[in-house]
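Missing here is one protein chain; the remaining ones are kept as they sit in the complex.
Every chain is named by a letter (A, B, C and D) in the order it is written, and numbering of its residues begins at 1.
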Amino acid sequence: MFQGNLQLKLGNFALDSGEFAFESSGVTVLFGRSGSGKSTLLRAMSGLDKQSHGELRFNDEVWQSGKKALPVEQRDIGFVFQTAALLPNKNVQGNLDFAIKRIPKHRQHGPSTQEIIERVGISHLLNRPVDNLSGGERQRVAIARALLTRPRLLMMDEPLSALDWRAKSELLLLIESVIADYQIPTLYITHAPIEVERLANRVVFMADGKITSIESLGDATSRIDSPLFTEEGPVSVLHGQLGDIDPDGLIAFQSRQQPGSDSAFTFWLNRTEHSNPHASGAQARLRVLARDVAIALHRPEGISMLNQIPATISQIEAEPPTQRQVVFLALADGQTLLAELSRRSVQRLGLAIGQTVFALVKTAALLDR
Amino acid sequence: MFQGNLQLKLGNFALDSGEFAFESSGVTVLFGRSGSGKSTLLRAMSGLDKQSHGELRFNDEVWQSGKKALPVEQRDIGFVFQTAALLPNKNVQGNLDFAIKRIPKHRQHGPSTQEIIERVGISHLLNRPVDNLSGGERQRVAIARALLTRPRLLMMDEPLSALDWRAKSELLLLIESVIADYQIPTLYITHAPIEVERLANRVVFMADGKITSIESLGDATSRIDSPLFTEEGPVSVLHGQLGDIDPDGLIAFQSRQQPGSDSAFTFWLNRTEHSNPHASGAQARLRVLARDVAIALHRPEGISMLNQIPATISQIEAEPPTQRQVVFLALADGQTLLAELSRRSVQRLGLAIGQTVFALVKTAALLDR
Amino acid sequence: MQILGYPLDVGPILLTLEVATITSIVLLLIGTPIAWWLANMRSRARIFFEALVALPLVLPPTVLGFYLIIALNPDGTLAQFLKYFGITGQLTFNKTGLIIGSVVYSLPFTVQPIMAAFEALPTQIVDAARTMRASFFDRFFTVIVPLARQGFLVGVVLTFAHTVGEFGVVLMVGGNIEGMTRTVSIAIFDHVESLEYTEAHILSILMLIFSMLVLIFVYGLNRRLQIKTG
Amino acid sequence: MQILGYPLDVGPILLTLEVATITSIVLLLIGTPIAWWLANMRSRARIFFEALVALPLVLPPTVLGFYLIIALNPDGTLAQFLKYFGITGQLTFNKTGLIIGSVVYSLPFTVQPIMAAFEALPTQIVDAARTMRASFFDRFFTVIVPLARQGFLVGVVLTFAHTVGEFGVVLMVGGNIEGMTRTVSIAIFDHVESLEYTEAHILSILMLIFSMLVLIFVYGLNRRLQIKTG
Partner (left out) sequence: QADTITVAVAANFTKAAEQIGEQWSKETGNKVRFSFGPTGGLYAQINNGAPFDAFFSADTKTPERLVKAGKATDFRVYAQGKLALYSTQLPVAKEHNQIIKAAKFNHIAVANSKAAPYGAAGVAVLKNMGMYDKLKSENKIATGESITATFQFVMTGNAQLGFVAFSQLMDPQSPAHNKGEYWLVPQKDYAPINQGAVLIKTSKHAKTAKEFMDYMNSPAAKKIIESYGYAMPQ
């Protein structure tokens, strides 16, 4: 549990979190526009900002009470800064060693040093002075260093923004698996909705130095005015589990069901090259952009889309500025899938609440966890 | 025209561009993995790296010959660094003034200072010391500053990676329009394929310190093994022109045609909120992800997709690791649209080269320029 | 002027402040290029030159002064050499001498801190200035000097304070001529020599207060500049 | 030992190097916390303390020495005060005196450059060390000192070189006792005073060469550290 109420004044900018409390387990994403105070709040929560005051408790520990704060170095946190903040007088190995040397005896768990170095992809850089690294290389070293501190809590400020897509997805997987395997609660700042949807258990929304709301990922993605929905528009995140890979390279994603009964629906997913080896039966998330979902009145024939899922229209909302219509589709297992259509389509098809239709989702448009 | 051949050795890293030559007009994107030498090449081309040697000509001017180089400050370039590199002893206004004061008399053209400041969205920051800016704010100031130098050539090293999506798309539009309106040739580094597809006229691909190829955007996106295709898979970029906005808020995107004749096909686009006011008849690009394109054997009924475009299959290629099939669809005006299907779908529909089919594209899945 | 009933000669005070100010300025003008040259030197010889710059400190001031009056002797080689360029006139036992002596002796105090500051310059920010068309001198004064400000401050403060207290070199090269080259430090020395302790104390305290005020002014100015510019 | 037929007493040379080394070390130990305290001081009083640190420079060394022997005399308040803590023994006319004098006079040379380096520390890097569990002393020695290295270097070089050449203070507080407190600078001065110029030249040149070697060693070491660590 993370709870408290932090204040900080920096020149004209005032951070005032208000009372907050959220589960510390899993990944908590801080989300908000540039300048909304994400980095400031994260620093205040880490204890790096000496001016901050208020209350902060991490599980049973008091981290801050009034102006009195537990020193950062006793909080067992790993921090990845927005700029990598490598020690300039050391080479890459020296930066990693700095973290490794200071791990207390009782916190040696987690993946081996070697494994982290390899998976972050910096083994060829170990002897490099840090001044000679490219932007992306610096950021990877910073991530490795934070993981190597064996933290009880990981704080990351836009760790992936300097990276190319391949490094991004590799590191997302790494971060995901490390924090899942070793149960490291994580506070994570990102501007990329895709990172939120892949990692987050909950989202702390910020604006103007204040926490505007704290929502579970599900709640955050089930309202069409969610700040998470950006140029890609509304997104549904469906929970389910993975099946086997069939000979065509497709993977079944099945709705969550009472054990024993049949799956209410199945999505066929493409195995993408950068994903984890799938464990059949593993829990997974499916990210579906509303604009990638089409609606058919009848099950269509002679069409390449494999995923034709029966659903009932539960709601239709218009996004005023764009005239786009968001159709809420209730699936058989109770989860909601959003479809974004033009007004013309909604009228032409005569869609109405309560109607049963087929949601068409292109296989290849699905992302796996 | 930009041509030359540059070498530079930095510790173990060797940049060796090889002979290169490309049009300087429009936007040239440097693309490659982290550490491939993009920033190093850009710095060498700017003249900032004193160790570099070789040849470099910008249009009729010799910028480098052997070890002799025209000083950076006489090259009339604007540069946005991967880290913002703001002058720490000045506030935001001071940083902008630094650039403005040094503009030669004869280069006063371009949007007004006020306009740039407003469109970059930093008017509320002018009196701030630069130390107090958030990551995204710093980057915006750097972009404004570079535009304000009234450069003959703009060089930008990942200018948008620290920004949120809204700032990103606003600034993309700004950069796009400034360099188009004032014909500023631009060299641009980015990891984001979407920025490449929106801005690029050509792409310089880099790997291991070398230029591996220089391709027009069209060529770069018409082969399925293009390094541009990342987690989103293959992408088609179609050229055409925009029509009027209809009462449903849809915009027609028409294939390029001889004047007088009918348009060979029309895409209906949603007007998105962040786009420019559209000028009817304006040239535009359409970015279509192959995975967003479905194929139907007959024109389907009762389905929400408005865009049902007749096309002929010209080629079918398999992506070996993923078993996905890329179907090349020749449109009526000769442009190519890619569709990515699962192997199962291709077999079920019995697709073959020469067959006439309908490409289904969801309205909302289209991006406008 | 009288202080506590003792006569106070303001001449030495004014002279001292003048010499310290001129020395600081001259050393800024000479020391800055030397510091720049050293900070940007890539060759191995740099270690040698760095050590060389510190050398004036190693000799006792009077001895350094002794060598200086030999070097600057009106019949010496240097004076003869300068004559070729039409520069005649006495170099020692006048204000010129005081300044030459102070400059030589305080050189390390100016060069070393400025050199250290030049070395710590963030290259990317200087690069950014270049892309904004700032020529060498332009960016030197508008970017490099402000970024290296703390180094300049330390250099100037050490140089100024040290020149005020300088005694051995100044005594030798200046010659302690009443009304001409008698600085405060020498005047205090004279008082001590002639057992005029009260006068010595008064002058010392005055000098301390005065220097304190000058230094507070310098530090305050620095703080101001800092706040004003960021 | 003989050089060019002139007898050379190595005692003063060894003494000088010893005093300069000890003074540099003592000043590092005293000056570093003062520099840290000043660099982190937020109050307005800071300007005052900054100026105060520069003050020992403002008095002529012999005068400073004079005040020091008054302060340190065996019957003086300080000596009486120390006696309460069981610290007895002469503070002047021995090596202790030499070191006390040099430390007081060279304080600004150590404090000022180190303070400037502390001010320029990149806070985010120090923050990063904190998140890696480095306690204050840990990060001070492993991060802050290496980052401020140039400042320490300048401080040590100025202090060392200046102590070697120190004369006025050392003369007063040390008492120029042959074989005990006669440093090279005093020995050279003696030679000049007694018109033994050849001996003075030999000793000066020896001192210059020797100091040059020490400084080249220090700068070379610094370069090495720099290359080794990044």
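A few points about this structure:
Operating definition for what follows: a residue touches a chain if its C-beta (ideal position, glycine included) is under 8 Å from a C-beta of that chain, and two chains touch if they have at least 3 such contacts.
These figures come from a predicted structure and were not determined experimentally.
One chain is not depicted; across the entire complex it touches C, D.
The chain omitted from view is touched by exactly one of C:171, C:188 or C:214, namely C:171. Considering the whole complex, the residue from D:96, D:124 or D:176 that touches the absent chain is D:176. Remark: the omitted chain is touched by one listed residue; of C:70, C:87 or C:205 this is C:70.
Touch with the chain omitted from the figure is made, among C:7, C:86 or C:179, by C:179. Interface residues of chain D facing the missing partner chain: 62, 66, 69-70, 72-76, 90, 92-93, 171-172, 175-180, 182, 186, 189-190, 192-196.
Although one chain is not displayed, chain C still touches it through residues 62, 66, 69-70, 72-75, 90, 92-93, 171-172, 175-180, 190, 192-197.
Quick note on the criterion: only the chains that are shown with their structure count from here on.
Measuring from the averaged C-alpha position of chain B to that of chain D gives a distance of 61 Å.
Averaged Cα coordinates give chain B a centre that lies 57 Å from the centre of chain C. Counting partners per residue, chain B has 83, 129 as the residues that reach two or more other chains. Those residues of chain C in touch with two or more other chains do not exist in this structure. If you sketch which chains touch which, the chains form one closed loop in which each chain touches exactly two neighbours. Contact between chains, as defined at the top, is found for A-B, A-D, B-C, C-D. By the touch criterion given at the top, residues 10-13, 33-35, 39-40, 82-83, 128-129, 132, 134-137, 140, 157-158, 161-169, 191-193, 230-231, 233, 248-250, 268, 270-274, 289-298, 300, 302-306, 321-324, 339-347, 349, 360, 362-365 of chain A touch chain B in their complex.
Within the complex formed with chain D, the residues of chain C that make contact are 46-48, 50-52, 54-55, 57-64, 66-67, 108-109, 112-113, 115-117, 119-120, 150-151, 153-154, 157-158, 161-162, 164-168, 185-186, 188-189, 192, 200, 204, 207-208, 211-212, 215-216, 219-220, 223. Interface of chain B with chain C (complex): residues 46, 48, 71-74, 76-79, 81, 83, 85-91, 94, 98-99, 102-104, 129-131, 145-146, 149, 155.
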